[in-house]
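Written below as structure tokens is the structure these notes are about.
Omission of a single protein chain aside, the complex is shown with its protein chains in their original locations.
Order of writing sets the labels: A, B and C. Residues in every chain begin at 1.
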């Protein structure tokens, strides 16, 4: 039952020196990034600008054991100072609300530091395109943490489709319902709700930007299909809410496949019920994020089969991102950590001036721009009464 | 564990005399109707015109033990002859392909005989409206076998929503995927596939008419919502297929609720995967036809609960259509039989010139007309490039 | 999607004339037997002695529409009178509490009438053996309604094992937990609880006799294994309860397979959670009564597969007892009705003096005797402190 051939990394050159922007006390996703970075032992957090509030930043860094001179009050100072150190950070994780992704990422890229950035890429398409230009100009790596792409069975699904196991694809059903915004919790001051429902911090999309992009990114990642156009209905069901809390849309993919996407934050009984179902001429695949170690595969004309992570039926694409044998579930943090592990492989290759191996896969700046165009098209379609809209 | 207070029917006046049109050898749904009619002992099949092919009709009737003089070669003859008998049929079950529903139903209504008819109501909206007029003119009962409305947990869901348990409704997600038409089986002569993919027998809708209407009817039945408009994409994925085999749409309900509906016959891994999910201000309900004895209920802010047919949490609306205690699953035939049991209650009341009790529920001619308008709107929307279209 | 080759019975000679003993007002299982007998149209209920209380018997028969002269006050009178009629019953269904099975069955067998009898066979081993002798002497058919053997996927599992798909069997895990006797409901007068917890009516086994026998019978039916010995712990958890409400045991089968069996009526959260799991040298099978349309099959070294009733992977043993296509669930009543359908095939063959076809399968008097020996061995083992005990 050993997972053969999986190294904990060659430690040549030691762990990668990592900084973080955002993720201070009271934040959620920063802690997730830190656990993900630690799991495989590839990164060491050595610097941070952990909050836009300098005092909170300082206290947060102390709690994490950062050296005081690398516990910064602003990302700008951090980028400048670290770039000047001989042992400065090699990569930075940006885990702020969306509107800060662009300025922060730009600063580090210009300082010659690789960027690992939370999603969605930015809060506007214009920022996204400007950031893409900054990435190109810098020659640095940019890794977007669409973390669900790190789940082994998602890698398995992607490989099966690429190998033609489903034949030509016909139907793609993606959904990501949650229930936590059923009431107007942003009025209670709950930090996670406040910024997500604030257009100034989130951008023009609420639910569609926060989780709809995840569903969309996952559908593209697994199927390899490109979107041609969409027709969307974005709704704010909770009175007074400033951004959509429910998003429904139909999708036309290039080549003729058709899809639907539903994202919601007002569906009680759902926690993070991201689900992807793909059907082609030869079979179907179904996957559910809350039970991520199983991939359900039905070859047309045969029985439904349960492929398990690490078990029979799972191939090399899953195996290379699998940490423990089948039957012992891996979860959200492991999938997230795989994005960091892939980033580490790419960064180590870059240390030597090389390219990562062909099987290193992570969401890129291009995926981020595509995601922003998706949000933008959905918002435009909805404002046009649900009209079909090209990306 | 006894189901209290459920009678097998007062047999006053004996079982209801039933005839059948269609459902001869090689048919599928006719046998289902006969089992449904028999289960509760309320009906006795005494006459039939079981096929449009007179010789097949005769053989089929013999096999079922019909008396030879009531084993008819055509429905017209049957309507006329039975109406003239002192012991003629009281009700007829029409289980032909869609395009024959209208002429057959009309003939029996005009002969003063109650009609139980399979869905969809007809093959055109015009026929549907003409049939509605015929029902009104006849004063006879018309029961449409949208059989899924007979499942106890569907009755439970409907009652909970009517009682306000979910509060104002926001989101309705309905789907009915199948996989059996993934290949062009109609070319192999498979009877069930041939007529369903033939516009002359099915009407303008393929998948949307065959199973999309079920999903739509179920959504309306459970929620009580009325549809305002829809935007639909109907696709024929299998080359050469003459009707849609995949239907996707967004729904705007009166009062502001939003929905999506997906029906497919090209989704391998799905058999009859009808699923309904409804979310409101106070909670959510989820139900799956392949596991119909469970209703999943989540009050917002509390744990998800499994309400079981006959078990704790199930109320009188479910109990009155429940036959066996909780934990012993009831299935498709029981749900179908409930439509017959409700029909029997109505017919017995009509025997005495009365009305059925208020809790007798079955899909009516109005539901059938609504269903045809739904199909028509979906076809029109799709032909208009997926434009929003009113019913 | 038609179920090919399934007839609703050749009606030659008309339906089988059926009587019933027990099953009057307030009973549970009687109504189940009647629905099961009606579903396929093979039986007609024409006589009854529906209660040991003559007045209740009369009222019950009236409600069911029995002719008054065939609505009997006692089974003895019924056996005698019906045997003398030219159109007397051909078979009787015995649905009383256990202790009455023997005298009633004996009376009808001696009157030359086939017997369909509920389980367990009797309330003592002595009665069981006497009844077996009566069956042999009569030359009549005896069908025991271990109804779970009628589920299509149980037939499928049995056929797969008989065909060697699992190889030599090693481990058999059977369980049947319920929760409804968690409190002392027999003190509230609940009819179903009262007789089941009364040794005079149930015999020496409570839970073990009521549902443990079902689990045991199912294990034997599916595996074909014979039990060598068992070690049992029977417990009455509810203070003052006179029979066991929880039964746990280990099983040694002839040939070396090992098993466990658990039956309980004090396990809240379980309704009729009968589950069977069988493992052999080449693979495993798992089945759950509350979701009976699925059989989970894992060939060793391959992925777990879901075989569905009527779907891919299901063979002829399941198909011949399948009524509706895959994806439309069949439940408890359909499985129960299959026992009646098999009985009908046997009775029709006997009408002509013949034997039923080789594929007609139903639990026999031998299974009933075996079941009583199982209960007896479990009670003896438990009284001996859980010692290993031969059947």
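In this section, a residue touches a chain if its C-beta (ideal position, glycine included) is under 8 Å from a C-beta of that chain, and two chains touch if they have at least 3 such contacts.
Note that this is a predicted model, so its numbers are computed, not measured.
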item: Listed residues C:213, C:270, C:308 or C:338, member touching the removed chain; value: C:270
item: Chain not shown: contacting residue from C:221, C:262, C:294 or C:332; value: C:262
item: Residue in contact with the excluded chain [from A:35, A:83, A:302 or A:391]; value: A:35
item: Selected residue (touches chain absent from view) among C:71, C:246 or C:308; value: C:246
item: For subunit C, the residues touching the chain missing from this view; value: 170-171, 173, 175, 179, 182-183, 231, 233, 235, 237, 246, 248-250, 252, 258-260, 262, 264, 266-270, 277, 279, 281-286, 296-301, 304, 385-386, 388
item: Interface residues of subunit A (partner: the chain not displayed); value: 1-3, 6-8, 10-11, 14, 26-28, 31-32, 34-35, 38-41, 63-65, 178, 180, 191-192, 270-273, 289-293, 308, 311, 323-334
item: Residues belonging to subunit B that touch the chain removed from view; value: 297, 301-308, 311-313
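Basically, only the chains that are shown with their structure count from here on.
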item: Rounded Å distance, subunit B centre to subunit C centre (Cα mean); value: 33
item: Whole-Å separation of chain centres (CA-atom averages), subunit A against subunit C; value: 55
item: Averaged-CA centre spacing for the pair subunit B and subunit A, given as whole angstrom; value: 44
item: Multi-partner residues of subunit A (at least 2 other chains); value: 297, 301, 304
